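This part shows subunit A:
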Amino acid sequence: MCDLGSLLMKGLTMNLKLLIILLLLPLQVFAKEELKVLTYGSFNSDWGPGPNIEREFESICNCDLIWNTADSSGALLSRVKLTKNNEGFDVLLGLDDSLITEAEENDLFIEHQIEEFNLDLNWENKFFTPFDYGYFSFIYDQTKLAMPPQSFEELASRNEISLIIMDPRYSTPGLGLAKWIDQVFQEEAVEFWKNLQDQIVITSKSWSDGYGLFLEGESDIVLSYTTSSAYHSLIEGNSNYQSLDMMEGHAIQIEVMGILKNASNIELARTFLEFSLSEDFQKYIPQGNWMYPVIDLQNSQIEFYSAAPKPKSLDQVFPSLAQKEKWISNWEASLGE
Partner candidate 1 sequence: MSKSINSMGAYFVRLPYYLYLVTLLFIFITGISFFLTSTDNYIFNFLNYSNAIFFTFFQATTATFFSSILGFIFSLILYLSGKNQRLISAFLNFCFILPVIFVSFGVIYFYSSNGVLSKFLNLFSLDYDFKIFSFAGIIYVTSYFNIAFNANFFFRKLVNLPDNYIKVLKSNNITFWTAVRLQIRGYLFQGYRSIIILTLIFCASNFTILYLLSGSPNLVTIELSIYQSIIFNADLYSGITLGIIQLILMLFLSSFIMFNKNYDQSFNFNKSSIIKFPKNSLISIGFYSIVFYFLIPFLILIKGLFNFNIQLILSKGFLNSIFNSLMISTFSVLLSIFLSLSALFTYRSFLEKNSNLQKFTFLSIVILLFIPSLTLSSIIFYLNFNLNFIFSNFLIVSIINSFFITPIVFVFLSSKFIENYIHESKQCSILKISPFIRLIKIDIPKIKNELVLIISAVFVLSLGDLTSITIFNDSSFRTIPLFISQLYNNYKYDDAFFILSLFIISLFFIMYLPSRFLNRNA
Partner candidate 2 sequence: MLKIDKLTCSFGSFDTNFNLKILTTGIVGVVGRSGSGKSTLLNLIAGFIEPQSGKIIYKDSNLNELEPSQRDLSILFQNFNNFDHLSIFENIILGIDPQMRKTSDNLRIVRDILKKLSINLDIETKLNLLSGGEQQRVSIARCLIRKKSLLLLDEPFNSLDPGLRNNLYKDVLSMSKKTPNQLTLISSHLIEELKKVTNSFVFLHKGRIVGNKVLTFEELSKYKSFRDYLK
């Protein structure tokens, strides 16, 4: 009797296990695919475009979009280089156009295979697609700085104007400034940096650090984008913050994204890149990331374009590693002064 009883128990137990597995199996089928995107902190903050983009994409892909953030845009590429992407990210979003060459040379990305672009700017690259662009500038508070400088020369000559910039080694806006100064001054870039050094009160490691300190009154002006003033006027109703209009022109920054080589879900990543070029993604860029969308949205984003008119632009530059190093060393040369 005991043997029969124990056999029966075993049989029941095994059947129960099978039942559980069978019940759960459909759930496996229903488990959503995941897309892991690595980006910089402000993109996925509460006020950034991330949450809205996530909602839009998830509604069409039936997947889970998982954001992962790094300290700053400058840390994005380093992170995947150093970790060999062991964290399994699919897409890296927020690379600066100045870092494209370096990223390609490190063989970390695969070709996106997207054939057609209907973009508002000239673009040709098989690894990366652009998702927004902007123009570097300096933001100031017009209630505190009544006569803003109108050129770099004037800025450097007015020692009373204090300045927050970002570190060109660690932050893409910082690198953008180094590029900008190189474009304007070329061989005299080092000299200009030296003239400017005394006015730089803080060199922060990221744009969000630096901008926050400016808002706290730590300097008169801060390196940022021409579109930053639009945030204050449209969201806060505060038109005190304005962008300098530099006579020499403003350097452009294009932010891109790419699919990482050992991505766990390449097809989904491609879908995301295609989605990023559509209006459903791009509409969140102007008043989310406070940059210009890469497709023409002037009719639907009138408020934004009025608040952030495009400045005089300098040429687009895709530097080699050597050129990038030169921009940084121009800045470093002024540090010892």
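Everything below uses one rule, namely that a residue touches a chain if its C-beta (ideal position, glycine included) is under 8 Å from a C-beta of that chain, and two chains touch if they have at least 3 such contacts; residues count from 1.
Inclusion criterion for the candidates: all candidates are chains of the complex that A comes from, given by their letters.
Computed from a prediction, not measured in an experiment: that's the story for all the values here.
This complex pairs subunit A in touch with one listed candidate out of 1 or 2: 1. Only residues 41-42, 45, 67-69, 71-72, 74-75, 77-79, 81-83, 86-87, 167, 169-170, 200-206, 208-209, 211-213, 215-218, 332, 335 of subunit A touch candidate 1 when the two sit together in their complex.
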